[in-house]
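Here the complex is missing one protein chain, while the rest keep their positions.
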Amino acid sequence: MTAINYQRKELPSIMLKTGVLLFLLGLIIALLGYAIDHERAAFNGVILLMFVMSVGLGSLFLIGLEYLVGADWSVSFRRIMEILAIVVFAVPVFSLPLFANLHTLFHWTHIEDVLKDPILKNKMPYLNEMFFSIRSTVAFVLMFIFWWLLAGRSFGQDSSPREDFRKVTVRISALFMPIFAIVLTIMAVDWLMSLEPHWFSTIFGVYYFAGTFSVALAVVTLFAIYLNENSYLGEGIGGDHYYNFGALLFAFTNFWAYIAFSQFLLIWYANLPEETFWYLHRWEGSWAVVSIGIIIIHFIVPYAVLLPQPAKSDPKRLKFIAWWLVFAHFYDLYWLVMPTYSSGGAVFGWMEIYPVLISLGTILILFYYFAKNKNLLPIGDPKLPKSINFHL
Amino acid sequence: MKNKMIYGVTGIFDTPDEIISAAKQVKAIGFERFDVHTPYPIHGMPKAMKLGASPLGYFALVFGLTGAFAAFALMTYLMGYNYPLIISGKPFIPIPAFIPVTFEVTVLLASVGTVLAMLFLLFKFPNNSHPLHDTEYIKRVSSDKFGICIEAKDEKFREDEVIEFLKSIGAKHVEVIYYDNETLNFKVNIFEWKFVTFLVVSALVVSGATYIVLNKLMFASPFNWMMEQNRIDAQVESKFFGKDNFSMRVAPVGTVSRNSNQFKFSGQPELADAKLVNPLIPTEENLRKGMKKYDIYCSPCHGYHGLGDARLNGQFPNPPSLHSEKVRNWGDGHIFYVITEGQNSMPSYSSQLTNEEKWAIVLYVRALQRAMNAKEEDLK
Partner (left out) sequence: MSIEAIKEPSVIEGRPTFVDIDEQISAPIDKSPNIKYFIALGITSTMLLIGIICIGATFFYGIGLWGNNNPVGWAFDIINFVFWVGIGHAGTLISAILFLFRQKWRTGIARFAEGMTIFAVMTAALFPLIHVGRPWLAGYLFPYPNQHHLWVNFTSPLLWDVFAVSTYFTVSFVFWYIGLIPDFATLRDRAKSRIKKIVYSILSLGWRFSNRHWHNYEMIYLILAGFATPLVLSVHTIVSFDFAVSIMPGWHTTIFPPYFVAGAVFSGFAMVQNVLIIIRKIFNFEHIITLNTLEKMNKIMLATGTMVGYAYGMEFFIAWYSGSQFESFVFVNRAFGPYAWAYWIMVSCNVVFPQLFWFKKIRRNIAIMFVIAVLVNVGMWFERFVIIVTSLAHDFMPSSWAYYKPTLVDFGILIGSFGLFFTLLLLFIKAMPVISIAEVKAVLDGAQPHHTHNGGHNEK
């Protein structure tokens, strides 16, 4: 085995400072928001919750995928995903203010309205506060368990590698995949789809997954490129890793567009009133602009930027497009959540910034603290040399 | 071997490592017209040969955009402007519904176009008369050896030096390749009778096949039992109605239209001519109405301008012109009478037209007559 040339370097404190700054700023706006207009603040809270979950759960999924398909190239930045996945622990925290505001968020919590409405009455066995809380709690607990199983166990490998570590983790990953699918679907249905309790779409879980995958990959890409450029990863990653990032981001940009278009076309074409109203809400007044914007922001721009072959391995363009995809996921969530809050026209004010600030701040802070005293390369992994020397 | 033109010198190597280093050395010396032949693509060879990036990506982009634009524009024109139809309550230009076809045409044009461009533009295929074919060299490199060929056209090419050079960089076997004289001296003669016959025959076959497909095959119906029913088709003689053999039945005697009074002058054209007066005045609205009804009911036989130039050529006897002295001197009532009662082979139009519409037609016929026989004062 070739020796790995890696010296641990502590992360710069500017990262922590930026994180704390963003977080505090966001927190102030959020508190102010809850004080002034708790309804609007709560809806923004959903965006925050779902974004952080996207990043955390998405990172876990990427780790599981790596083990499952036996990928070599991603080993050298797997530690980034493992550390990033720690944000799943922040998800329950962000759900607390929302649980306190369930009545403002979810129409189906108003029992008196539900009883008058035959469709909602039919959904009562699923959409009730008790079961809702149980589902979310179980989902959170599953996230924690799998964080430990998939990511947490890996840190010990640096000092004392175990023979059967990979074999066991591959099995855990296989087990994780169906559970991930169910957890993700339930969270998407509960926190996003049930905002409009009459609406339903079978593809909705897949839709949220498409966004999750691309945003998690974008955040991993950003961390990997920034850390690599400032040589925190030793010789960890190079041009061909970048190319893979670019290609995967490109692929999942297309995947998102495919899923989003499928959902839209089928509902638009069949034109059933119980489905189309969801899109019509997003077509009223200035929402139409936002709706057209999502095509451009989530598909056309990343597609056009990533299409040329050189763009996929150019760190400058990759960083730009990764930031762009982070923004696009916020935009997507805004488009999913906010029309329920303000039908008739889009609203955007100072309050809408807090999900962005808090989630970015949280990611930075958690990453910084958790990465302390830890290697940023999984130096105990026997596949690491192969990953470092990875060429197309 | 004499009198043969030299194409190049080839050298054969055993391993991929050797061929990579050979390619690098050949390039380093400054040869430009050389090529490496290997049974499969070797990693790093484009770099060793210092080949530029492949231009195929641009071909794909251009073909793809052409396909996308053409498909989208065609559908927009056809569905939105050429023949707008409402389909399942969608707009005339339903953009989401155009996306699948646009996508497919993009992919089709981009992939097929790029492949054809590569094979025929870049590679200049098919090329089975290349001097390398049928040499011992190509038989080795197509199976398990790696070869390099330096062409005689290169500026630095000196036969002996190149042979020595290839041996010095480790070529296991060096072979000189000559052009095939027969191929070299072959001249294309497009007026050769075989070629001309071939052209003529293929033109005939292609045009004949196209004609048959478009005119016969598309309308062929091998089993048309569903169409051959005992039914009565409009405008076709029917023996079933023995009295007049009309398949289009006239209303029974005494049928009264809901919107009109009974026609009092049945069988009395002169009386109708004398008594009936057109109740409509020639406003633009009335004339337009008359034109519309005339174009629908009268023009198939009388022609759009009343000249008797029937579109149903040959199926019925052509009617006389409406611009004859006789018709121009008829009163309005007489024309009304003919529309109502029919004349010679012209049937009655009472069941299709209301009285008001008939009068509007009369107005329009008058306008046609005046237009055809315009006097000088009409122009003022």
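In order of appearance the chains are A and B, and numbering begins at 1 in each one.
Following the convention adopted for this analysis, contacts are C-beta pairs under 8 Å (C-beta built on N, C-alpha and C of every residue); 3 or more make two chains touch, one makes a residue touch a chain.
Since the structure is predicted, the reported quantities are computational estimates derived from the model, not experimental observations.
> So there's a chain missing from this view; which of the remaining chains does it actually touch?
Hidden chain contacts in the full assembly come out as A, B.
> Touching the hidden chain in the complete assembly: which of B:6, B:62 or B:107 does that?
Spelled out, the listed residue whose C-beta touches the missing chain is B:107.
> Can you work out which residue in B:5, B:65, B:119 or B:251 touches the chain that's missing from view?
Once the missing chain is taken into account, the touching residue is B:119.
> Please identify which residue in A:265, A:294, A:353 or A:379 touches the non-displayed chain.
The single option touching the absent chain is A:265.
> I need the residue numbers on chain A that touch the omitted chain, in ascending order.
Given the touch definition above, chain A has residues 1, 66, 69-74, 118-120, 122-123, 126, 161, 163, 165-166, 174, 177-178, 181, 185, 198, 200-206, 247, 254, 258-259, 262-263, 265-267, 269-272, 274, 382-383, 386, 389-392 touching the missing chain.
> Residues of chain B in contact with the chain that isn't shown?
15-17, 20, 23, 35-46, 49, 51, 54, 56-57, 60, 75, 78-79, 82-83, 85, 87-88, 90, 94, 97-98, 100-101, 103-105, 107-108, 110-112, 114-115, 118-119, 122-123, 125-130, 132-133, 138-139, 141-144, 213, 217-218, 220-223, 225-226
Methods note: only the chains that are shown with their structure count from here on.
> So how far apart, in whole Å, are chain A and chain B when each is placed at the average of its C-alpha atoms?
Result: the chain centres lie 50 Å from each other.
> So in the complex, which bits of chain A are touching chain B?
The touching residues are 261, 264-265, 268-269, 271, 308-309.
> List the residues on chain B that touch chain A in their complex, please.
The touching residues are 57, 88-90, 96-97, 99.
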